[in-house]
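Note that this complex is displayed minus one protein chain, with the remaining chains in position.
Order of writing sets the labels: A, B and C. Residues in every chain begin at 1.
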Amino acid sequence: MYKQKLADFIYLLKQNKLFAAALFTLVLLYLSAIFAGFISPYRYDSEDRTKSFHPPTPVYFTDGEGGLAWPYVKDYEFEFDDYHRRIYEPVEGSRNRLQLFPEGEKYNFLGLLETRRRLFGVEDDGKIYLFGADSRGRDLFSRIIYGGRVSLSIGLIGVSISLLLGLLIGGISGYLGGLVDNFIQRLIEVIMLVPAFFLLLALRSAFPLDWTSVRVYFFIIIIMSFIGWASLARVIRGMVLSLREKQFVEAARVSGVPGPVILIKHILPNTASYFIVAATVSIPGYILGESALSLLGLGIQDPHASWGNLLQDAMSISQLQLHPWVLLPGLFIFLTVMSFNLVGDALRDILDPEHEVSGGNLV
Amino acid sequence: MSLLLSFFLVGCAPPTPPDNVLNLGTISAPKTFNPVTARETSSTDVINQMFVGLTTTDGQTGAVEPELASDWESKEDGRVWIFTLHDDLRWSDGEPLTAADVVFTYNELYLNFDIDSSARHSLLMDGEPPQVEKVSERQVKFTYPDPYVPFLRAASNPILPEHLFADISPAEFNYAWGVDTSPDELVVNGPFKLGRYESEQRVVLERNPHYYKNQLDDEQLPRLDKLIFHVVANTDLQVQRFLRGDLDAIGVQAQLYPVVRAGQERADFEMHYSGPDLGTLFLAFNMNTTPHPETGETHIPEHKLDWFNDHQFRRAVAYAIDRQMIAEVVFNRLASPAHGPVSPANEEFYYPGLKEYEHDPDKAREILEEAGYSDRSGDGIIQDEKGNPVKFVLLTNAGADQRVATAEIIRQDLSDIGMDVSFRQVEFNTLVSQLSSDFDWEAVVMGFTGSLEPHFGSNVWLSSGNLHMWHPYQEEPVRDWEREIDELFAQGMRTLEPERRREVYSRWQRIVNRELPLIYTVTSDTIHAVHSRVKNAQPTAIGGLTHNVEYLDVR
Amino acid sequence: MGNVILHRLIIAVFLLLIVTLVTFVLIQMTPGNYFDQLRANPRISEELVESLEERYGVDDPVLVQYGRWLVNLASGDMGYSFGHQRPITGLLLERFGNTIFLMLASLFFTWAFALPLGIYAAVHHNRILDRIFSFFAFIGMSIPNFFLCFLLLYLASHFYFWPIGGMTSPHYAELGLFARLADLFQHMAIPVAVIATGAMAGLQRITRSNMLEVLRRQYILSARARGLPENRVIYRHALRNAVNPLITIFGYQFTTLVSGAALVEIIAGWPGMGQLMLESVQSRDQFVVVGLVLASGVLLILGNLVADILLAVVDPRVRFGARENV
Partner (left out) sequence: MVILSEQPLLKLNELAVEFYPNRSQRSFYAVCQVNLELERGEVIGLVGESGCGKSLTGRALLGLLPPTARPTGKLEFDGRQYLIGSPAQAQLRGRRIGMIFQEPTSALNPVYTVGDQLRETLYCLRGLKGEENRAVGLQLLRRVELPEPEKIIQQYPHQLSGGQQQRVLIALALAGEPELLIADEPATALDAPLRRKIIELLEELAGAGLSVLFISHDLSLIREVCERSLVMYSGYSVEDCSFDSEAKLDHHPYTQGLLATADALTAAGSGRLPVIEGEVPSPKSRPSGCPFSPRCGEKLDQCDRQFPPAVSRGPGFLHCWAREAEK
């Protein structure tokens, strides 16, 4: 059975190029988040105020006379123009060559060892801003990579928690029925009665804003899981209700297997296919939820980065006009969400073609 | 989809506006049209176009000017104030406006403790209200127990019609003249009356034909037929709507300046620079040594209080802050370093001789070293003499971009001199409740919108004040310089002679500049962008665009 | 059917009570109240703030406040907005109206486009147009509302061709009826486009998969086997059945749209419930928050109820109580 699924999966990768691309994108994004310290040239909070809103740095491959050169970047300095816009001009003759594995700022590699080796950097005092810089001259590329840690993990952890809750509560509700079922159903209705975003705002506002980012991070996960389990539990309950009547469950019950064991060993595993698909397609909801909160300044706080709070700069149309690159984090959200949707769609094809699962985004 | 929709609707261009209407933006809708209970600028900005008081402030010089009162005199060194009203003043419904209205407004409204009057505070002298009496149909007398000089500026509070409110109970009055009031019921004495209020969208004001300046110089004043305040939810959208021509004038924040300036390429408007604005932006430390009444312990650890109360510590911080950088990064170089509580915009009281704390991290480190703070453990963070690492949390309110960015720069500057500062944004209400009732904060970046009259800041500067942030509600001033400031403020409000008054408040500024209870950062510039069709626009830092609203003309 | 509705309404009232109580408790858990911000104004005295706090009882125990609120609610008074200095009922109705207006327009576009596209895609399953629709549906589904909103606002502002922010132009009141509508639609276009894009993509996919599923059903096979013409099979037999679950979605969409609209309202400056919610939550304007939660709850209940009734109208099995769900 599982061998068959695996074979299907490999075949799927070969056949469905979009799926393969989406999966590849996700793997790449997650890897870069895990190895953020290594991949990003700078720390998320390392700033250079003299480089406020530095535009993306072009990387040159030619030496200016048509010949090839080791890739390099130029130094840029700004002047305020008449409009008090920062106009960055390359410094004549400056040439900072790119370096592989240079020593940069200290970071913790996978929580194991302290190191300074980074994937790439620029020699001397040069700065490389692949995606431009923010108002305090922090490298947007590095911040996006670091921000991925928050945005990407929040989906995974949040989904795991709500799935667990949904599975257990929905399972119990469907299996036991009666009063318990009734109570749980009402509870689910209460949660689903309030628009998720309002609930998110109200819950968030009930706790102090001055928490550290780490606390806020866990708190957001908890809030979103708290909201997210309800709809899952409802589906699981329905599935359990119908599975409960199936012969193999009946058989187990007759032969005296205790209720919880039946639920865990016989009923819930049968919902696994639905679950894997539901998990994949609900992850974007969590990513978007966190982004929306952070976008409104209620989530992860500066100097820590998440894709949502990086987008705060884009809230201002004027900033967008002056520095269009502040929209880039949005592109990353879009890519991630799209990839998850594509993967979910393909997984549904092989695992659970019966159910149309919708993610139910918070925003 | 959106494209489809766009094509579908793109044909409908907005029509041209009718003549002589001035369109302004406001961040949020007025909450009330009641001048007495109005608490925030979104309401008072509109109300001030409809109601005037006895005096007013000259938008150019900041001096007190006559308004409804043609004239006034002070007796007994400023204990007694007698105002004489213009001839033949009328309310917008045609009723005469007399001294009785003035007496009623003060006695029954502003000074009535059952009414939520936010102006009352500035009318009280050491908590004592004045006696307000009618001398004649055109004369009103205010008598204080002691000289109270700031009263002249407080007398600019709007006057309300007695004939509408004579029998109203205070409880009713608190809810009277809400935004749903019909235009006929809103009887005004200012240049404009309410035309209509489109809920949460715009307030349309129309010319008040009974405005007392109406026939001044044989000209109909105000010149505008209508003045409209459009609710545009944020400054960014205001800029966009201004550039589109929907609004005739906007105040330009430094961050948005480049966008507005660049817009000049396609829209016909002028930029008006009016120098530094009245507001302040500062860093404060919690110096509150009063123990908690129940636990008997201080609100934050004592060793931290020791640092914050250490003058040398604050001096070092003052030197460590790179004000130029704040001006550059946060304000696009449209701000100047500030070192005292009074902005240069306040020409009357600004004391130019304050010590300037130039950015000098070396000096800061030196001061700290001398005062016993040094990095003994070699981890890059300084410790005090008892070995406690200097580590604290810097707060500011979330959503205030300029403060957040400033706080971030300060955090960085302080870590450069070895302090371990973490920065957090807090919701405004939570922050205020921390500052004024929980007292468990450590450092904060805050700002005040300034006032021309230093005395109106007494909530901040008196050691007993609730906004005396670093150590509020003191029964007796704990620090000598606080006692000195208390005395100066008591003296200042009793000093009538301008030159001497200025001197009193100069001394206050010097003390603040030396003792650094608040460490000032920068003052931003005031810039207005005004469409060329608006004639006579002379926006200033003090009066904004509307200080000469009756002479504005849109063609 | 009437009984079912009554039963549901009773449960709904009960649920609303719980939801509002929870909201109340949540707001009270945070330090600070609305009036604290007045304390930061040097010209407002402490004593005024205290008298306001006392008048509105914001420092009373939560349950006392909640009880008082309920008693007032019974007489139609939803409380007083500190921030807006007016009774909440009128304020909510206004904002509610704006949001509903936006939502109805979005719903209209969503359904007007998604339904035909979804049906077309299902009928022409796996053909080129189906692929293209699916692709765009994917993009529409995946593009975050706020991101799309930024993009559209940016484009509109960059090319100066489209009004942004607010509901109406400055000269709105001077316009004729037709021009007013046009003006309103212009201002609505961006938020509606953003909200509808996401919802439309989802609905198109659901319609398609529903339709595909119905097309796989035995009775479709049976109808075809009987020799009925293909058009009749699709539009008479399949469509009627495929639409039924969509009606439930219609009710459910109210929830997602209120949620989805909230952020878009905030970004696009549309004076609706979302904006009010954010503002009130931030300033602790407690009765407004509770009022909004109540209002949106009522909206959702009504939406679901309408959906149920519609479903009963179109589906005889529900009408005759044969099945609980379809």
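Keep this in mind: a residue touches a chain if its C-beta (ideal position, glycine included) is under 8 Å from a C-beta of that chain, and two chains touch if they have at least 3 such contacts.
No experiment lies behind these values; they were computed from the predicted model shown.
Shown chains touched by the missing chain in the whole complex: A, C. Only one of C:8, C:180 or C:224 touches the chain withheld from this view, namely C:224. Against the chain not displayed here, chain C makes contact via residues 125-126, 216-219, 221-230, 232, 236-237, 240-241, 244, 314-317, 320, 322-323. Residue positions on chain A in contact with the hidden chain: 4, 8, 11-12, 15-16, 19, 346, 349-350, in rising order.
By our rule, only the chains that are shown with their structure count from here on.
Contact count check for A-C and A-B (C-beta pairs in contact): higher for A-C. Centre to centre, using the average C-alpha position, chain B and chain C are separated by 39 Å. Centre to centre, using the average C-alpha position, chain A and chain C are separated by 26 Å.
Chain B has its Cα centroid 42 Å from the Cα centroid of chain A.
Listed for chain A are residues 205, 208, 315, 317, 321, each touching two or more other chains.
Counting partner chains per residue, chain B has residues 234, 237, 240, 399, 427, 430 touching two or more of them. Within the complex, the chain C residues that touch chain B are 30-34, 36-46, 48, 51-52, 83-86, 90, 94-95, 109, 113, 140, 148, 152, 157, 160-175, 179, 182-183, 185-186, 189-190, 192-194, 196-197, 200, 269, 271, 275, 282-284.
Within the complex, the chain A residues that touch chain B are 47, 49, 52, 80, 82-85, 135-136, 205, 208-212, 297-298, 301-303, 315-319, 321-322. Against chain A, in their complex, chain C makes its touches with residues 11, 14-16, 18-19, 22-23, 26-27, 29-31, 138-139, 141-147, 150-151, 153-154, 157-158, 164, 198, 202, 205-206, 209-210, 213, 255-256, 258-260, 262-263, 266-267, 274, 277-278, 281-282, 284, 289, 292-293, 296-297, 300-301.
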